[in-house]
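Heads up, one of the protein chains got dropped from this complex, but the rest are sitting where they should.
Per-chain residue numbering starts at 1, and chain names A, B and C are given in the order in which the chains are listed.
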Amino acid sequence: MDELEIDAVAEVELDDPVLVEGLPGVGHVGSLAVEHLLEELEADSTLVRRVYSQEFPPQVSVEDGVADLTCAEIHAVTVPDGRDLLLLTGDHQAQTNDGHYVLTDAFLDIAEEFGASEVYALGGVPTGELIEEYAVVGAVSDESLLEELEEVGVEFREDEPAGGIVGVSGLLLGLGGRRGFDGACLMGETSGYLVDPKSARAVLEVLEETLGFDLEYESLDERADEMEEVIGKIQEMEQQQQQQQMDVPTDDDLRYIG
Amino acid sequence: MDELEIDAVAEVELDDPVLVEGLPGVGHVGSLAVEHLLEELEADSTLVRRVYSQEFPPQVSVEDGVADLTCAEIHAVTVPDGRDLLLLTGDHQAQTNDGHYVLTDAFLDIAEEFGASEVYALGGVPTGELIEEYAVVGAVSDESLLEELEEVGVEFREDEPAGGIVGVSGLLLGLGGRRGFDGACLMGETSGYLVDPKSARAVLEVLEETLGFDLEYESLDERADEMEEVIGKIQEMEQQQQQQQMDVPTDDDLRYIG
Amino acid sequence: MDELEIDAVAEVELDDPVLVEGLPGVGHVGSLAVEHLLEELEADSTLVRRVYSQEFPPQVSVEDGVADLTCAEIHAVTVPDGRDLLLLTGDHQAQTNDGHYVLTDAFLDIAEEFGASEVYALGGVPTGELIEEYAVVGAVSDESLLEELEEVGVEFREDEPAGGIVGVSGLLLGLGGRRGFDGACLMGETSGYLVDPKSARAVLEVLEETLGFDLEYESLDERADEMEEVIGKIQEMEQQQQQQQMDVPTDDDLRYIG
Partner (left out) sequence: MDELEIDAVAEVELDDPVLVEGLPGVGHVGSLAVEHLLEELEADSTLVRRVYSQEFPPQVSVEDGVADLTCAEIHAVTVPDGRDLLLLTGDHQAQTNDGHYVLTDAFLDIAEEFGASEVYALGGVPTGELIEEYAVVGAVSDESLLEELEEVGVEFREDEPAGGIVGVSGLLLGLGGRRGFDGACLMGETSGYLVDPKSARAVLEVLEETLGFDLEYESLDERADEMEEVIGKIQEMEQQQQQQQMDVPTDDDLRYIG
C-alpha cells in the first residue's frame, strides 16, 4: 500500500459543488452534522471516493463480525433545490502532524476533480461550560467571505478560537486558501465534555441558509434529547454531592459521553 | 539496511497454503498458539523467510550469549492430512503507525509468493475478568466467510471488539481484503492480565476444524497448569487480604505474568 | 503541498545583509526582539518570503475571523546608516527533530539567495530566578568571532549554556557554520518563567552596536512595565504567603505569563 490510496467507487457529474468536511473532533459536532446531512439527503447521495492512508491508525473497525479498513469517505450529493455537495466523513483523524497535511491535500485534490472551489469545515469550539444559546463561530480563508456569513448569523470574534484551528479543518482553510479555494470553518459552541447534537444542529442551520437545502431534524433532536437526559442526571448527581459536601464539583466530573 | 529486508532462507513448494499470524499481543494468545503449532508440526516445517525492518525496535535479543537481530519469521508447513500452512511469528510488533502498514504488506507479499490466498490472524480479546468458558470471537474480511466459521463455534458479535482490531492482525484483514485475500481474525477471550495458554488452545481447536490438522496439547496444557497455580496463589492472597481488610482487591492486583 | 513551500512575495536588493532570527523560545526573548526591530524599522522593511512546511504544526491562526496558515516570514530591511537585515519571525518552531534541520537549511538557503553570509540567532537563556542585571550570553560558530562581540559586552562562559543550544537557533550556528556562514547566538538572561521584554532590550542593544542601527524602546519598555506590575503582584502574594505559612514559595509559583 502506498502512503495514500484513493478508490474511485463511482463517478457523478456535479454542478459547482461545495466540499463539506465532518471528521471527528470537539463534541463530535462536525461528524454529527455531516452524518445527519448524509442521512437526510441519502436518496440523492452516492459514495464516490474512499481514501486509505498510512496516516490513519493501523486498524479495522468491526460491525457484525465484518472488518473494514480505516478510511475517509466522500459522498456526492445532487441537491434538488440547492448547491451540490461533496460530504467528507470518517472515523479517524491523521495520527501525525504531517499526516494532516497529506490527507488535506488529498481531500482538496478530490474536491478539485469534481469541480469544487468552495469548502466548509464543520466542527465545535469548546467553551468549558454547558451551553444555553448555541452560537456558531466562524473563520474564513479570505476577508471577502466574512459579510455573507455574518448575514446568516455566524459570529467572527477578535481572537477566537484562541489557539487557532488545528487538524484537517484548519488546513482546509490554510492549504485550501493557498490553492484558490474559498474556505469557511463553522464551529458550533459546545461544552467540550459531551457529544453535542444541538451544536451540530446550530451549525447545520447556518449551512441550510448559505447552501439552500432543507433538512428535518427529528433524528438529531432525538439524539439531543438522549444527551439532555444524561446531562440532567449528571446535574442531579452534582446537586446531591453539593448538598452533601458543600463542595463545588469541577468540570472534571463531566466526562465525554456518547 | 533498507526499510525492509527479506532473507529467503529456503524455498518449499506448498499447495494452496494458509497464512497464520501469531505476533505478540493481548495475553500472548496469538503467539502462544502459533508457537505451539510450530512445535507440534516441527517435523514437517521449514523456516523459509526472515523479515528484518527499521520498523522493528533497534534491538537484538540474546540467548546464551549469542545476539539475534529482531525479525519476524515465516515457516512453511506441509501438513499431511490438512491444508499447508505459512506460520508467521516474531518477538515484536512494529513501533510506529505506518510501520504496521509496511510490515503487513510485506507479510502479504510473501504469502502471495507462496500461493496463499487465505489468512488467519490469531489473538486475544480482553474481557477484564478471569475466564471460565473460553469463547473465540471472530472477525472476517468478507461477509461470505461468516457461516463456515460460525459452524465451528466462532462467535460474531454486533459491536465487538468495540475498538476494532489494531496492528498487524487488523491490517491482515483490512489490507488483505483489499488485495483479494480471504481473511479471518480469531480472538480467544482472555482476562488481559495473564499469559493465557487456555485461550490459545481454544483458538487452535477452531483452527483444527477449519484447516484439518490434528494437534496434541500436552505442552500447552502444562503451561496452562503453571498459570493456574499462579492464579491460585493470587486468588489465595486476595482472599487473605479481603479477610484482613474487608476491602475488595481490584484487577490491578493481577499483573501480566509469563 | 511539498515538505517545504517557499513563497517569493517580493524581491529586494540588499547590500551584504545579516540574517537575524527571532522564533519563539525561552522568555520569548528572541521573538520580542525581532518583532520590535520590525516595528521600529517598518518604514524600510518589505516582506520578501513566506516559508510553509509540513514540519510546522498542522494549524491556522485566526485573527478577526480570517485564517492564516502557519508559516515563517522573512522581511528585508534596508537600514539607512547600518547593515541591511533579513528578519526571520514566526509563531512556531518545527515539531520534530529532523524538522529543525529541514527548516534551518531552508532559512539559510534564503539568506544565501539575498547575499547574506552572517547570521544572528536571538534568544533567552533561563537562569531560574528573577534578573536584576540583564547580561547577554553568547555563542559563535567560529573562534574568530569572539573578540568583536566581547568588546560590545557579550559574555562567553566556559560551560554555558550547559545543555547546548537546541532548535533553529543552535542549528543556524551549527549548519550555518558548515555552510560558511559566520554565526552568533545572542541569549539574554531571563528567569524562564515570564515573557521578558527587558531581556529582549538587552539583546537588541548589543545588536545596535554591532550592526549600526538606532532603535527607540518606548513600546518595548511599556511592555516591560506591564510585566513589572505582574511580577510585583506575584512577589506581594509570595510575601503574604510567607508571612502566613513561614514556608518559602518555590519557582513553581511563577508561571509563564504573556
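FYI, a residue touches a chain if its C-beta (ideal position, glycine included) is under 8 Å from a C-beta of that chain, and two chains touch if they have at least 3 such contacts.
Computed from a predicted model, the values in this text were never measured in an experiment.
Q: Which displayed chains does the hidden chain touch?
A: Across the whole assembly, the hidden chain touches B, C.
Q: Looking at C:G90, C:G123, C:G170 or C:G192, which makes contact with the chain not pictured?
A: C:G170
Q: Of C:M1, C:V51 or C:C185, which one is in contact with the hidden chain?
A: C:C185
Q: Which positions on chain B touch the chain that was left off?
A: Contacting residues on chain B, toward the hidden partner: 1, 3, 52, 54-70, 95-96.
Q: May I ask you to list the residues on chain C that touch the chain which is not drawn?
A: 94, 97-98, 100-102, 104-105, 138-143, 146, 156-161, 164-168, 170-171, 173-175, 177-178, 183, 185
We take it that only the chains that are shown with their structure count from here on.
Q: If every chain is a node and every touching pair an edge, decide which shape results: line, ring, star, complete or other.
A: Its topology is that of a line.
Q: Only C-alpha atoms count here: how many degrees separate chain A from chain C in terms of the superposing rotation, rounded to the nearest 5?
A: About 90 degrees of rotation relates the two copies.
Q: Can you compute the centre-to-centre distance for chain A and chain B, using the mean CA position of each chain? Integer Å is fine.
A: Once rounded, the distance between the two centres reads 38 Å.
Q: Counting only residues that touch at least 2 other chains, which ones in chain A make the list?
A: Residues of chain A never touch two or more of the other chains.
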